[in-house]
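What you see is the complex with one protein chain gone and the rest in place.
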Amino acid sequence: MTTIHLITPVTTRGIRDLKEIAHLESPSLSFTHSLLDRGPSSIESEFDEALAVPDTIVRAIEAEQAGADAIIIDCMGDPGLKAAREVVKIPVLGPSETSMHLAAMLGQKFSVVTVLNSVKPMLANLARVYGVYEKLASILVVDIPVLELEQRFAEVQSALANSALQAVERDGADVIVLGCTGFLGCAAAIEEHLQSAGHDIPVIDPIPATVCVAEAVAKAGLRHSKRTYATPRAKEIIGFNIPRTAV
Amino acid sequence: MTTIHLITPVTTRGIRDLKEIAHLESPSLSFTHSLLDRGPSSIESEFDEALAVPDTIVRAIEAEQAGADAIIIDCMGDPGLKAAREVVKIPVLGPSETSMHLAAMLGQKFSVVTVLNSVKPMLANLARVYGVYEKLASILVVDIPVLELEQRFAEVQSALANSALQAVERDGADVIVLGCTGFLGCAAAIEEHLQSAGHDIPVIDPIPATVCVAEAVAKAGLRHSKRTYATPRAKEIIGFNIPRTAV
Amino acid sequence: MTTIHLITPVTTRGIRDLKEIAHLESPSLSFTHSLLDRGPSSIESEFDEALAVPDTIVRAIEAEQAGADAIIIDCMGDPGLKAAREVVKIPVLGPSETSMHLAAMLGQKFSVVTVLNSVKPMLANLARVYGVYEKLASILVVDIPVLELEQRFAEVQSALANSALQAVERDGADVIVLGCTGFLGCAAAIEEHLQSAGHDIPVIDPIPATVCVAEAVAKAGLRHSKRTYATPRAKEIIGFNIPRTAV
Amino acid sequence: MTTIHLITPVTTRGIRDLKEIAHLESPSLSFTHSLLDRGPSSIESEFDEALAVPDTIVRAIEAEQAGADAIIIDCMGDPGLKAAREVVKIPVLGPSETSMHLAAMLGQKFSVVTVLNSVKPMLANLARVYGVYEKLASILVVDIPVLELEQRFAEVQSALANSALQAVERDGADVIVLGCTGFLGCAAAIEEHLQSAGHDIPVIDPIPATVCVAEAVAKAGLRHSKRTYATPRAKEIIGFNIPRTAV
Amino acid sequence: MTTIHLITPVTTRGIRDLKEIAHLESPSLSFTHSLLDRGPSSIESEFDEALAVPDTIVRAIEAEQAGADAIIIDCMGDPGLKAAREVVKIPVLGPSETSMHLAAMLGQKFSVVTVLNSVKPMLANLARVYGVYEKLASILVVDIPVLELEQRFAEVQSALANSALQAVERDGADVIVLGCTGFLGCAAAIEEHLQSAGHDIPVIDPIPATVCVAEAVAKAGLRHSKRTYATPRAKEIIGFNIPRTAV
Partner (left out) sequence: MTTIHLITPVTTRGIRDLKEIAHLESPSLSFTHSLLDRGPSSIESEFDEALAVPDTIVRAIEAEQAGADAIIIDCMGDPGLKAAREVVKIPVLGPSETSMHLAAMLGQKFSVVTVLNSVKPMLANLARVYGVYEKLASILVVDIPVLELEQRFAEVQSALANSALQAVERDGADVIVLGCTGFLGCAAAIEEHLQSAGHDIPVIDPIPATVCVAEAVAKAGLRHSKRTYATPRAKEIIGFNIPRTAV
């Protein structure tokens, strides 16, 4: 039995409903979930991300202590991915890193369609650090803030489909990565839109895809390298209640 | 129920025993397997690989026709990976591509430990094409041919452990990728050897790892891009019995 | 006296007429030629290419045994280039590799104009492996299959000229590489078209260019490195009649 | 009159004495300084860095409100550099980014000599994001924790000199970057050591160098791009007292 | 007191008026200036640049002998930058190298707007050699020769503003670098034009920016690496009056 803990690294209650990934559950896979107590209501900048990381780290430590087999950080900025890997031994996956590597495996070039221009530099830098920058065709935006995605759903769907088509036809993308985990569930409609324009192209929905890869990593007995992600040295820290046994 | 078809792209009967991956089977995952009728007895050069590809393609078409959900080509040269993707719609995974991307996710730099010097250029070129060359620290060899791996098992284990340690300490590897699918089952001992030298480092055993990722890709409903891997145009072909409906 | 053997790696009799390169012959240079017995009628995919390679290897071995001084594989996919180099000692040149390196020497960026979208990923991957990807401005297509090039010659010429102009003016190409050896003889008209639009730009016709470079390599006494292209180890091979002395 | 505000992004009182850079003061340049209220006592991991960023952002906002002309974050991890740039308009400089670009200007390859192995991946990733990875020859460590630098000063000096010499002679470094701002003041002795071994090589002491470049940026009227570092959208944030007018 | 010597590497008397940078002077910074006796009247090609270098080297030697603290070569081709560094010990800065590195620090991608198409390959090659090619979004031109910049000033301003806007909106530039030192003084108007189109983007005016960085480098006690820029071995030279003590 594998338990994957999903950390949605914002403080907005209700923003993530596990029902959206319930179809991935099985007798051998279950989910647990947490949000942040402290942090931003959504992540759309380096600033937002910075405030999300401390509590994300706490959630990761708690999840490992509670017996989770793997952790997924539910944001395409992969906030706290590297820090969390330092403080736990179980695999921690970021949907951005995972989706970009999957995309690189499924076709020659990929584009990311995300929410706002403000996250484009962040995503481009992640592609550099993850080593797949050469595979990145372009980053496009629907220009809709995260907290408006739900109420403007039709508009989101339409903008995603149009951007994806532009990514393919103008920028040469062979694979589309949805660039915000708030787009969960939109992939199929985009694939159909591309198909109707003659393009048989996979659209990666980051959270379901990362859940499946996290399950695979756990099943294969893999984990991150402690040579890259060494356990932090013990030292005095003021003002964050990091669980004691962690570091 | 997911069925993964494993093509071992050589003609040597008995070289692959599915028992080696039986621990990965479950009520929701089963394996089928095939070897080549025509081709080399092992793959240790571009020449060997070239002769393995035509029958590998045939096996891939047959596997899709037989209802497989995903295909894995059981060789670190990923022979026929691109051609097979052109002729089938189900996901086709290469252990080299999959392991290199996993390695890039688990640590900052990885090294590959393989059989012979003659396959080093091939593996380096794969890393270039897969877009992860910058993450490749080095390629080392145990200098033992594929068909001697079984009878020289102790020597293989020892050489792998030593090479892996050298990759870490001299070349700065954070993750080790076993560079021949004939090394199946050797990862744990190498991890222990590294651990005893103070290095907490994952060693990727390509076939189990690729099986788990293939299951993940199938479960996530993903597949390769037909914009990168377009179905070949129908045309006259002499001397290869490619199943009719395929292309 | 240098003898260059040209392998046209398809089964279509008459597709290559040595008269097209007769102007390159001299008292010190002559040509021999072969086609495949088994393989595809044209090469427009990784699948086609895979089926062309085994007989290409055989032709290469035969050519060396017959006393050729250099071998050229007459297809822009450079099928079997690496495998052929492993089994012979005389220089083997691919028109794609040769043209891309020439192009990199003659100007800052080059574009390739080829037949169909299906070969674009293949050509991009070759540029990666050959180390000149940074010099590649773009790949464009005339969207005409190889076996229709001859009867649609006027259309081909016009499409090539238009694509070349677009490569220069939109993509910043300084040099044009014809991306199919079936375009042999089209370079002069494209150069004129570019010239009439104010662009003094070389257009590389791969086969004549590669013939001249092959002659140069032979005259300079150069050959490929056996450290990169080691002679394959002897082993059992089923079903391909590889000449005995070769490996 | 230019005022540079130095944020030392740790909670350890007394770790930075402005006297160490007093020689850079002038009638036209003065310094202000702050430490963190909440955060780690030193930064030696991604974890430490993550906990340093929230208060670093607060200090940056306060510094701009207090009339500073430029901000320097006093740590080679450049913690919060991007987030701080989003929330202020005055230039924010990181010693790592600044030193690496200076090093790239002063010679062909540079090496960084830092404290502990645990920060090597972080520094390598910064070089990737800053676009100077190709210029990075190597990263070496003295293997002494930040908070022990002061009391083990002789050992630090000696280890720095030896590592720098190894960087030059083994790794081909043309310039040395001190990889911890706690090494402030050590550059001259290392230069002498290198000189006595026949190497006329600049050693960049990050804080003085970044002070001078920050002064230059302010004098030239330059600032970071708000297209890369857009001001964050206003939104609810729980648990961090970010000054109101900032975002 | 820092003295920066500006070498304007052309023979056109009056082309550079130090009044243009007089606002950068201070009690601690003064300028000296020289032109060439032999060379081109302006630099718009590799040919022009080649003829400018010998006398630029002489001017650099003379400046060091006259007691300058740093040298700036007043042309975006950075002519003679490397040779001058070999023959003097004081810092020699090129406005192209300096501006490109500053641009890389201030935003994610930069574009250069220069005079003529003929200098584009030169600037692209400089970006390659300086290691910032990945940060270069595009190079655009105003298509006005250097010696006409002054009398066609309104046209220049307008073309620069339009090109800069195109660089931002079409090519994704986050920072603009003026690609000719003859554009001195044009940055503010371009920034305003971009601002009025909604883009808060720094425009780097190379000479003022390089003056400030040169002052910073001198103040920080830095200099170029003599391992990269070794003093040339003494040898017979015919026909250039290189000052004796230099090499």
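Letters are used for the chains, namely A, B, C, D and E, taken in the order the chains are written, and counting of residues starts over at 1 for each.
FYI, contacts are C-beta pairs under 8 Å (C-beta built on N, C-alpha and C of every residue); 3 or more make two chains touch, one makes a residue touch a chain.
The structure displayed is predicted, hence computed values, not measured ones.
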Checked against the full complex, the residue among E:H33, E:K82 or E:R152 that touches the missing chain is E:K82
Decide which residue listed in E:D48, E:E64, E:D174 or E:D205 touches the omitted chain of the complex.
-> E:D48
So that we can see where the missing chain sits, which residues of subunit C does it touch?
-> 24, 26-28, 93, 97-98, 101-102, 104-108, 130-132, 134-135, 168, 174-175, 199-202, 204-205, 208-209, 211-213, 215-217, 219-229
Extract the touching residues of subunit E with respect to the undisplayed chain.
-> 11, 36-42, 44-51, 53-55, 57, 80, 82-83, 85-87, 116-118, 121-122, 125, 128-129, 145, 147, 228-230, 232-233, 235-240, 242, 247
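Heads up, the rule we're going with is that only the chains that are shown with their structure count from here on.
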Interface repeat test, D-E vs A-D, B-C or A-B, passes over-half contact pair overlap for A-B
Centre to centre, by mean C-alpha position, how many angstrom separate subunit A and subunit D?
-> 30
Got the subunit C residues that touch at least 2 other chains?
-> 121, 125
